[in-house]
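The other protein chains are all here in position, but one chain of the complex has been omitted.
Up next, subunit A:
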């Protein structure tokens, strides 16, 4: 039999249902891959082989009886941001090393309900703060892709670097991820995978370690647009335990695939051209427009004038919320606690200084600063105003366009260590993705081509709130037109 780990989620689920192979077989195949690859790629912080095999056998039993959910027997990876009952959940931080939640996140609970198998917990930037997976307390994740011009290890992007690397490296069929400013779409673009951030409120945040509550959304990283549609459907649900969860139906988005984009109006925002963007990225963007035009869509130039303020606003709002969300890591009830402390204040300070890495500390400091008396209006309140303007920018164009096409990232994957000198350069990775988070809109990154060095580049489709259907429809058309079949050459 051919290599089961190269299957798409769709093909695997069909094969499992048809009993072409068992869940235990495909699970063992992935576990074998993880065993060889993980020492090099560092995608998993915690493979859960025993649990995976137990779940696989249970899935096989259901499949044997002709039962099972839409993901029955499919081995998946879970970003270590999702709390998993009885399985260590760290959010990539020393602060939570050894923390075993006695509860399951709604998103993962939905996956297990649908029959999925958990292969393990995936590496990530600490508390999802980072764009290269270098802030993880478990060491950086390595991108399965290599540049044609250097043998340097590349980052898979972040914060869902483990998820992206695992999918691209065939260490799982697909993975859960989360996106606060681009943490699904940027790593997907860097690894030649598909990543979707749904409309804010589609997926429950219950049991997801919080970074910035008003921006965090769970979503999938997969090999194909269809896989993304399938997995996202399982992840989403209305959840009364999350007050920001939307009480809406979760449609079957795979129905949108293969539908012609004829007559759809695709917006091209002027403001998404940034200094220093490689020519290949610009060319790819133009190519994307040409593909859609050829498929019958209408390309419309639009303006989203407040785009340039999105990144500064994001880097005020996200740290502000984080500074409060992460206050619970105080060494009192769970997580890291300083061994020796002279006073209560000393215990707080030492526990947090030891438990949090540099980038997290930087953002918590920024967050506390922008919320402090005297600065609140100048920073936080103003950032919220910018956020409203950005949402209004989108609102104003929706009567003229059905979806928006942009590059996913300003560049392809970079080498580990390359951008660590200056945090602001690192923050620029999110320039095309943060707007969708600020406005709560769905966005997808689709692999669409390779740069000169042979590294994947992605295109992003942004849609109206709750209109993932159109986003998938356009993404499917791009995928078809791009014919992106490149796979990283196995070097690990």
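Things to note:
Basically, a contact is a pair of C-beta atoms (placed from the backbone, for glycine too) under 8 Å apart; a residue touches a chain by one contact, two chains touch by 3 or more; residues count from 1.
We adopt the following convention: contacts and distances are computed from a predicted model.
Among the names given as "Pyruvate dehydrogenase E1 component subunit beta", "Aspartyl/glutamyl-tRNA(Asn/Gln) amidotransferase subunit B", "Thiamine biosynthesis protein ThiS" or "Phosphate ABC transporter ATP-binding protein", UniProt records the absent chain under the name "Aspartyl/glutamyl-tRNA(Asn/Gln) amidotransferase subunit B".
Of A:207, A:220, A:269 or A:488, it is A:207 that touches the chain left out of the display. Only one of A:30, A:44 or A:380 touches the absent chain when the whole complex is considered: A:380. Interface with the hidden chain, as seen from subunit A, comprises residues 82-83, 89, 91, 96, 99, 101-103, 105, 205-210, 212-214, 240-244, 320-321, 323-324, 327-328, 330, 332-334, 344, 348, 368, 371-373, 376, 380.
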